[in-house]
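Complex shown without one protein chain; remaining protein chains in place.
After this line comes subunit A, so read on.
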Amino acid sequence: MWADALLALRLFADDPHGFGGVVVRAGPGPVRDAWLERLRSALGPGRAICRMPPGIADDALLGGLDLPATLAAGRPVRQAGLLARAEGGVIVVPMAERLEPATAARLAAALDTGRAGPGGTPARFGLVLLDEGQGDEGVPTALADRLAFRIALDNIPPHLAAAPDPDLSVAEPGAAAGEDPVATLCALADAFGIASPRASILALRVARALAPEDAGRAILNAARLVLAPRAERLPEAAPPPEPPQEGEAQQPSPADDGSDLPATPEDQVLDAVRAAIPPHLLDALLAGGPRRSEAKAGRGGKPEAVSRTGRPVGSRPGDPRRHRLDLLATLRAAAPWQGLRRSADPAGAAQGGLRIRRDDLRIRRLRRRVETTTVFCVDASGSAARERLAEAKGAVESLLAEAYIRRDRVALVAFRGRGADLVLPPTRSLTRAKRGLAGLPGGGGTPLAAGLDAALSVAATVRRGGGNPVVVVLTDGRANVARSGEGGRARAGDEALQAARAIRQAGLPVLVVDTGARGGGARTLAEAMAARYLALPRSDGSAIGAAAKALR
């Protein structure tokens, strides 16, 4: 493992931009420091290593106006961005697992084009992403896809990193000269379920760098370095992997296990790559866990922590390049000093104009209140006793009465008979809610799946609008009408669970209030939704309301 990390380092230092970069998955520690120190010396004095501060602003990244210098000089002073300064060198990104999607997108674009910023300044750099993530956390996939190497340093003993470099000979016994490296690498990528063609392209680049005269001779190393850490699945009909031995040379295993088929060169490569898959990844693959649908998705869609839209709530000193400038407040801040500043600078006095300094700049503070919308999903069927409906109405009204003060909203979906209805679209109007609820009929079958679908769709709309939806389901969980409107307990139950899992995937906070006397179905449903469960065989509206409030 350490040898591979060093081999990746050597290749990367030779051509940082060509290989894109290295994802270094490791906590801070001596091994990571040793690796970075070696990178620094391999790059030499001519090529810069820049460290990217977390939460870097666009101007600092891409280049732009140097505001303090501009104000001091009274004329525009431009500064080069970090990307342009790193031209020919390397950018180290600490805590890359927390990289904002916007910054990741800019880095990816600069990697693709070799240029940065509005002026298109040359910026051919390589990236070192220090990934300190745990478990499923990781660097943005769009960016990682463009980097050739991924190394994990957490399991490497520090004494190994402190020792002098081992021999990094890349000779590959058994590698067939003249074989088509492109075909082999593509077949390998396919066998390991690697979808992005970039992986094969990068692996080919590595093979060419290792063996310029015949890339076929370095296939094994290239596949081990580039393809193994990206494996999405294990190839079928392969022997169980042996843990890779530190420092063990890649020997073609002698066919002493009595197998009647001699291993083809392709199989050898397959096995070698398999053996090089990092242990934590291997465990996940063996467990068959999904690796693709990580919750990373949608992170970019989450509302930003620092609001750039919303209601202005005054102004404060700050950097107008990252927020909206409050022009009036800036002028107000600068006005009292004009006389003084003018007399302090008699040379420029004739020029007129305002003397504005950095301290005068004011930015608008915006606040976007995230309002909570409670979506009630109420079972209005015959199996749910009539009085349940009355309780639900009571809960909605008690919530609304309070919501009126908090400016929160409430919506109500009722399902009965053959489908679900949005009885009350998200509202904070008590009058409207009362009117809508008064006419709510009860009785009929229980189309639970349709009800959950409708609740999810309302919640998704709320979330898209920047709100914070919570769902409260009141049911006994005994579905007997399928989405199609037809009866049938088995199918209806399956569909209800399916709908429940969709809600779970959406990551909504859910409360299931079991209105059934015996329980059972509703509890299973709650588990499928990862919901809080509240059994209320005899309850009142205010208790439901209190439980719903706890969800927020």
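Rule of thumb we're sticking to: a residue touches a chain if its C-beta (ideal position, glycine included) is under 8 Å from a C-beta of that chain, and two chains touch if they have at least 3 such contacts; residues count from 1.
We take it that contacts and distances are computed from a predicted model.
Undergrad: Just go with whichever of "Dissimilatory-type sulfite reductase subunit beta", "Carbohydrate ABC transporter permease", "Anti-sigma factor antagonist" or "Mg-protoporphyrin IX chelatase" UniProt uses as the name of the absent chain.
TA: Hidden chain identified via UniProt as "Mg-protoporphyrin IX chelatase".
Undergrad: Of the residues A:201, A:275 or A:422, which one touches the chain left out of the display?
TA: A:201
Undergrad: Based on the whole complex, identify which of A:8, A:189 or A:458 touches the chain you can't see.
TA: In the complete complex, the chain left out is touched by residue A:189.
Undergrad: Over the whole complex, note the residues of subunit A touching the chain we left out.
TA: 58, 65, 70-71, 74-76, 100-103, 105-106, 109, 112, 114, 141-142, 145, 182-183, 185-187, 189-190, 195-198, 200-201, 204-205, 292-293, 297-298, 300-301, 308-309, 320, 324-325, 327, 352-354, 356, 453, 464, 483-484
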